[in-house]
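A short worksheet on the structure shown next.
Of the protein chains in this complex, all but one are displayed in their positions.
Letters A, B and C name the chains as they come in the text, with residue numbers starting at 1 for each one.
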Amino acid sequence: MDLTALARRREVVLLVLIALLLAAVGARAPVFLTPASLGDVLTDTAILLMLACGQMAVILTRGIDLSVASNMAFTGMCTALLSKYHPELPIAVTLALAPLIGFCLGAVNGALIAWVKIPPIVVTLGTLSAYRGMIFILSGGASVVTHEFSRPYLDFPRQSLFGVSALLWIALVVCAGMAVFLNFSRTGRSLYAVGGNPLAARYVGIGIERCQFLVYCLSGAIAGLCGYLWVSRYAIAFTEVAFGYELTVIAACVIGGVSVAGGIGSVSGCLLGGLFLGIIGNALPVIQVSPFWQMAISGFVILCAVIVNSRSEARKGKLILRETEPPVPAPLQVRPETPS
Amino acid sequence: MEILALSGVSKSFPGVKALDDVRLSLRAGEVMALVGENGAGKSTLVKILTGIEKPDAGEILIDGAPVDFGSPFDAWRAGITAIHQETVMFDDLTVAENIHMGHHPTLGRGPFRRFVDWRAMRAHTSAVLARLEVNISPDTVLRELTVAQKHIVGIAKALSHDSRIVIMDEPTAALSQHEIGELYKIVAQLKAAGKAVLFISHKFDELFAIADRWTVLRDGRFIGAGTIGDVTRDELVTMMVGRRLDQVFPKVTVPIGETVLEVEDLSHPTEFDGISFKLGRGEILGFYGLVGAGRSEAMQALFGITRPSRGRVRIAGREITVRNPSDAIRAGIAYVPEDRQIQGAILPMSITENITLPMVDRVNGGPVLRPKRERALARRFGERLAVKATHWDQPVANLSGGNQQKVLIAKWLATDPAVIILDEPTKGIDVGSKAAVHEFMGELVKSGLAVILVSSELPEILGMSDNIIVMHEGRIRRRFRRAEATAEAVVTAATGGA
Amino acid sequence: MTSLRYEVADRRKAAAADFWLRWEVLLLVLLGIVMLVNSRLSPWFLDYYNLLDSTFNFSEKAIMALSMTLIIVTRDIDLSVASIIALASVFMGLAAQAGAGVPLLVLIGLATGLLAGFANGAIITRFQIPAIVVTIGTMSLFRGIAYVVLGDTAITSYPAGFSWFGQSYLVWSIPFEFVLFLVLAAVFGFVLHFTTTGRRIYAIGNNPVAARFSGIPVDRYRLVLFTLNGLMAGLAAVLLTSRIGSTRPNIAAGWELEVITMVVLGGVSIMGGSGTISGVFIAVFVLGMMTFGLSLMNVPGIVMSVFVGVLLIASIAVPILIRRMLRR
Partner (left out) sequence: QAQDKVRIAFLVKNLGNRFFDAVRDGGTEAAKELGNVEIIYVGPTSATAEGQIEIINSLMAQRVNAIAISANDTNALIPATKRAMDRGIKVVSFDSAIASEGRIIQVDPSETKLIGAKQVQMMADAMGGEGEFAILSAASTMTNQNNWIAAMKEELKDPKYAKMKLVTTAYGDDQSDKSYRETLGLFKSYPNLKGIISPTSIGIVAAAKAVTDQNLVGKVYVTGLGLPSEMKAAVEAGATKSFAIWNPIDLGYTTTQIAYNLIKGTVKGVPGDEVPAGRMGKVKVGPDGVVVMAEPFTFDKSNVAEYAKVF
């Protein structure tokens, strides 16, 4: 698609890394490579992948959304309580409500950032605490557990269609939707413009505030949806759900080559980044590495990734001397016919 | 007939009145030359015509009907496109997308009618680029292009949309001879196709070559308009600057003393190569070249910002190694950068703090701040340059462009250097301050300093320099003595001619 | 606005108040309100000993907030501080198990912090990567190492004398931790506001490029500041470990955000270049007193975080909105 040569290279690197990782794990525990087990890994990573997509849209515009995890937990609790006290409600209602609640929480971030013009990190740092606390106030600190949920609430994500769980289908739709939005819609493209060079974006008449507001709503809506999926997957909703998960999400983006300076990033990239973390998380127990290694390893991976990226992102000079000719046109490009 | 008519347009920015009751009219199939000194308000006018800035007052008529551009997109739809002076583009996106950003072509048909049509976009891009006869792939990421190529993409952007009014703000500033030729052809084509062209340039010969009519701005005010046929270059210049040229550059010639700075074969892998020159006490050495010729880069290497790959530098015969700016400052080199807002001033900080920054330890005679001492120094140099401010603790941000520049020069004089490099010292500052800066350069050389003047403005270079070095694509093309330098010869050299 | 007078005054008329001044006034008023409300709501609040004891709850964070202020003023940020505490605490624990004496323990704690901070700064400046990305990485790495070393165990075998740092009182039963914070606040305030170093830090924060063009070794400054920040985290680790006399890998979890909240509430712009130590100093007490008051009413910490989050955003938003209205 339109991925920059840079990004392309980066994704290849990631693919290779993931292949190596799988090979290494497979060598020690072949069972890990069975389709079933890989399926489990995918299912287990699905939520992270969706959140990473949402976060990427935010980071593209030079922003950051630290409140995703809290948003997720809050929405999760809302849906959980709903299913506890109104088990008769059809699952469709939950499916519609979750993104909506998340959207509203995201909109609060977006409004404060786009129009009040408070730095994203400050706003989302604030809502990170606020939303988390609201869960406790909402639930009185109590948790909602297995038998209190309505059956459909728990079963829906696990229903399988063509042998693939609904959870995966949802993730597929969300990520694909995001890819289409970013690559094939004018608004999507203008996100890259806003992050890449706000002044230039203004020159071509892109509404910067609009874009900012939009991405936080988007990230919020996805977080909301994931809130429901998370709770139903682990069949428990409590205040601490997904505590600190926002950093894992951001890490996935960073590993996927999304630049916090804005303007650079691709869905495929952050999907790979998310998968990488997902695989590590699921592989460690299998190869009997104590889970206590997980954190250190992912930290190490993040650092390696950003250092690699920094190499390719390093700002070149203006290349004034002509010996250093720009790269020759790609072969596929044909000499165009004369303009109409 | 008239396509576009402006009347009574005014626009002011904090500190400056950029435009004041300006009028302008464009006719189909005509090229209108808009001339004026730096800071006359030309680009501001362009920004208003393209909906980037809103005028404070005045009205814009298209085909006699008043229009109000809510956003640049409105202007674009109204058929106005522009080649902007500064290259404002997206370094991480492809050429194709840079050209179409804000108005991507969509499939227009079927369920996906709102989707961006990449194929059409690429095809269209290569078509436009082909028209300019440049060989750039639509899929190249902009970051990979040279400044000149970026400017070409900027031109392509303006031509990509078949608009009725094309505005060109100093389009040839960064182009080579061949590319300029191509551009002239394009302008001719546009004329033939009955479009209106607004052409802004500081190069008179090209104006006389391609323009049909002219409009002059000075200090944001409308001075006059007419047809090219019945005006002479000198008349235009007089109208632009309000007095005759020779008074504008009050050149004081002082006998050039012993060599203070000697540069030998200064080179950089990608930016410049084999830069060598000598500079004597009391000399003003002019560096001319097209924007992007690599002058700033060379100077910045001299000042320790960028690391040169080879070459040696001597101050007063003693060889020095400059690893970073503080080395340069210690060795007695001062550099007033070209980009005032980014490289020069620390806008939110006070005049005093800006002036004392490079030598804050020396001023305070120790690590502890002594406000009295600092203010005394600021006052001394601030007054020497006649900086206009309410008080010395005033943030530089709310000074006018000219006064900001004065503060920066004061800042560097305070380090009492042996050599001072002025990179585009009068870029975008108004006529008054400009004259002041020029006069002051005279004072500097009288007081025994050696000055390097980097400027893209030919009259300034010709008017102020004792010797002139012309750079082209990162290399020294030719050297002139003041006596033997003619505008034509210098421009030819700068654009790569013999 | 440029006046046309050539006579340029030395300084602005005293009438025009600085913004930061107004900010600190705002914070002071806030503090007053908090104190008042709390003393109304809880009979235990306005008690000399209680108030002093309450400082135990924020002294360590406050100490880190001081160096974090410098970091944020230079447009950087350090999310790894809490993890550095964990790492330093673990190494102290290992040393203690190996039978190291109190002075050596302190030394190890400080050294670990220093090195960790240096690692941050080195990566950030050497590869020119945004600080937030790097410190998200080291945040996992440092705490991760703590987990790897400690796994599911806890280290509690600290020598008797070690408890002094985190549990002892000085004169008039003022906790040592608190006194240390006051002293450090004075030092940091002096350096940032009254020395050329502070001036350069502001210059870097306001415009790194121009600062570099003015001969300031920007990257060296950033490196030093991150190292200093690490050192402060090391110090906090010593105090905290000594206070609770045990080390677990999840020690001080989530503190990085609390520290940054203190700094931002103190009026330090996350965009760099502005903010004062005195602002942060007051903010520390606003937060400390508010949380203490709430805890006296047995309000769960998680509910307090709602107050804190709202306070953080409101305190930034309100002045902006007011100024916008005034401009209308």
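Operating definition for what follows: contacts are C-beta pairs under 8 Å (C-beta built on N, C-alpha and C of every residue); 3 or more make two chains touch, one makes a residue touch a chain.
The structure presented is a predicted model; accordingly, all values stated were derived computationally and were not measured.
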item: Among the chains presented, those that the missing one touches; value: A, C
item: Per the touch definition above, residue among C:39, C:246 or C:269 touching the missing chain; value: C:246
item: Among C:39, C:163 or C:197, the residue in touch with the chain that has been omitted; value: C:163
item: Omitted-chain contact residue, chosen from A:74, A:131, A:192 or A:238; value: A:238
item: Residues of subunit C in contact with the chain not shown; value: 42-44, 47, 50, 53-54, 56-57, 152-154, 156, 163, 166-167, 240, 243-246, 248, 250-254, 292, 295-296, 298, 300-302
item: Sites on subunit A contacted by the missing partner chain, in the whole complex; value: 29, 31-32, 37, 40, 44, 136, 139, 141-143, 145-147, 158, 230, 233-236, 238-243, 281-282, 284-288, 290-292
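In this section, only the chains that are shown with their structure count from here on.
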item: Furthest chain, CA centroid comparison against subunit C; value: B
item: Cα-centroid distance, subunit A relative to subunit C, in whole angstrom; value: 30
item: Shared-contact residues (touching 2 or more other chains) in subunit A; value: none
item: Residue list for subunit B, restricted to those that touch at least two other chains; value: none
item: For the subunit B and subunit C complex, residues of the former touching the latter; value: 14-15, 303, 305, 324-326, 328-329, 335, 337, 342-349, 353, 357-358, 360-361, 364, 367-369, 375, 379, 382-383, 386-394, 398-400, 403, 411
item: Contact footprint of subunit B on subunit A as seen in their complex; value: 1-2, 4-6, 180, 183-186, 189-190, 192-193, 196-197, 199-207, 263-264, 316-322, 324, 326-330, 333-339
item: In the complex with subunit C, residue positions of subunit A that touch it; value: 64, 112, 116-119, 121-123, 125-137, 141, 239, 244, 247, 250-251, 254, 260-261, 290, 292-300, 302-303, 306-307, 309-311, 314
